[in-house]
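My structure is below; once you've seen it, I'll send some questions.
The complex is shown incomplete by one protein chain, all other protein chains being positioned as in the whole.
When the chains are written out, they are named A and B in that same order, and each has its own residue count from 1.
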Amino acid sequence: MDWDGVPGLLETKEDRGETTLVVETATLVEACEHLRDEHGFNFLSDITATDYLGWPTTTSRVAGYYGTAAGRDVNAPGSAGLARLPGDRPKRFSVNYHLLALVEGAPRLRIQVWVDDGEPVPSVVGVWPTADWHEREAWDMLGIPVEGHPNLVRILMEDDWEGHPLRKDYPLGGEPVRFSEEE
Amino acid sequence: MAIRERKKRTRLRDFGLQSERLLWPTKGPGVFEQEIGVDQLEQRLMLTTVEKAVRWSQANSIWPDTFGLACCAIEMMSIVSSRYDIARFGAEVFRSSPRQADLLIVSGRVSHKMAAPLRQIYDQMLEPKWVIAMGACASSAGMFNNYAVLQGVDKIVPVDIYVPGCPPRPEMLIEGIVRLQERIKGGVPPAYEVRGVAS
Partner (left out) sequence: MAIVERPARAVLDPSVLRGDQPLYSGTKIPEPVPSILQLPEDLRDSDDVMQVNFGPNHPSTHGVLRLVVDLLGEEIVGLRAVIGYLHTGFEKNMEHKTWWKAITYPERIDYVSFQNNELVFVLAIEKLLGLEPPPKATWMRMLLCELNRIHSHLIYLGTSALEIGAISMFWYAFRERDMILDLSELVTGARMHTRYFQAGGLAEDVPRGFYPECRKFCDWMPKAVDDYESLIDRNAIWLERTRGIGVLSAEDAIALGQSGPVIRGSGIDWDLRKRQPYLAYDEVDFDVPVYTHGDVYDRYRVRMEEMRQSTRVVAQCLDRLEDMEGEPWIADDRKVVLPPREELHTSMESLIHHFKLVTEGYRVPAGEVYVTIESPRGELGCYLVSDGGPRPWRVKFRAPSFVATPAAATLCRGALVADLIAIVGSLNTVMGEVDR
């Protein structure tokens, strides 16, 4: 497929049979409209935001240490534990839009934009009305403000909740489990 | 009525009720007997004929409230169905209005957002009322030890019976209800009285 016409396209990635287009945040809505009208992606399946705080990068690994995610990769025979790292991420958050075209062959596509903490993402509610609740969830859970959203309020947490639970610096919560021997 | 001198009776079977203590005759007083106080059992239990009749009818027509939240609600629905028929134990109808219900079966995980409606429903129920915490999530938050789930529903309502499981089989829930019926018939007061909390 030829993605050259997509406005603001930065990068095309193909991995495990899936295509990811990284686009600029500013031209996201134009890119989405282009994909919907020209390429026929009329179905927005999902909007997922991910927080990459603490992602293992080349500067943060401890070589060969088993306990960390950046440690030895036992799945690679003969690598002697040299860590192969997943690579750097451009910014803290990625917002992924999973698209589907309802035609024969079910082509799927992922649009990815990268934002920093507090940087807003334009709303695609005008392109696919189903984006409404997905964007509210991205705001509620990860604190990604969505510009142009008609009703950006908390959806899953209570209205006066503080903090954005799915961020990596938000604690899991809960209470410590007490064992009877300790008492 | 003065309490006459009688032989020391400390176990449920001394009151003519079925209990696991029948299987372990040497086992000491059970948890709720200890809660009430083994030596106070006689004073706390009501043994007049009218009270016995009242308790019998309360136990045998205990109507649950429809408080199904999550997966346990599906298993709770299956005790209403014809295979594990709860109607034969007296829980004939599930009342939707808490004002008409006796038993609150909290089935499913209670999030913090839902905790306030849960307490409100409990408050709307009329005394005497009982609570069964069905499933691991209602008893102790189960596998969800996190920010979103209330860690055990007994933090906000006093619970009479805990039914473990994820989700508990319908027979387990029926056993919980039957045990509750035994407690009621034995004269054990509802949990809010036993624990001395607001109802």
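To be clear about the criterion, a residue touches a chain if its C-beta (ideal position, glycine included) is under 8 Å from a C-beta of that chain, and two chains touch if they have at least 3 such contacts.
Everything numeric in this text was worked out from a predicted model, so none of it was measured.
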(message) Using the document's contact rule, name the residues of chain A that touch the chain not shown here.
(response) 15-16, 18, 20, 36-37, 40, 42-46, 48, 50-51, 55-56, 66, 68-70, 73-75, 84-87, 96, 98, 100-106, 108, 110, 125, 128-130, 132-133, 137, 141, 150-151, 154-158, 165-166, 170, 172-173
(message) Just checking the interface: what residues of chain B touch the absent partner chain?
(response) 66-71, 73-75, 77-78, 80-83, 96, 98, 108-109, 111, 113-114, 117, 121, 143-149, 166-167, 169
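Rule of thumb we're sticking to: only the chains that are shown with their structure count from here on.
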(request) Could you grab the centroid distance between chain A and chain B? Build each centroid from C-alpha atoms only and quote it in angstrom. (result) 45
(message) If we count contacts the way the header does, which residues on chain A are in touch with chain B in the complex?
(response) 157-158, 165, 170-175, 177
(request) Within their complex, state which residues of chain B touch chain A. (result) 112-113, 141, 144-149, 151
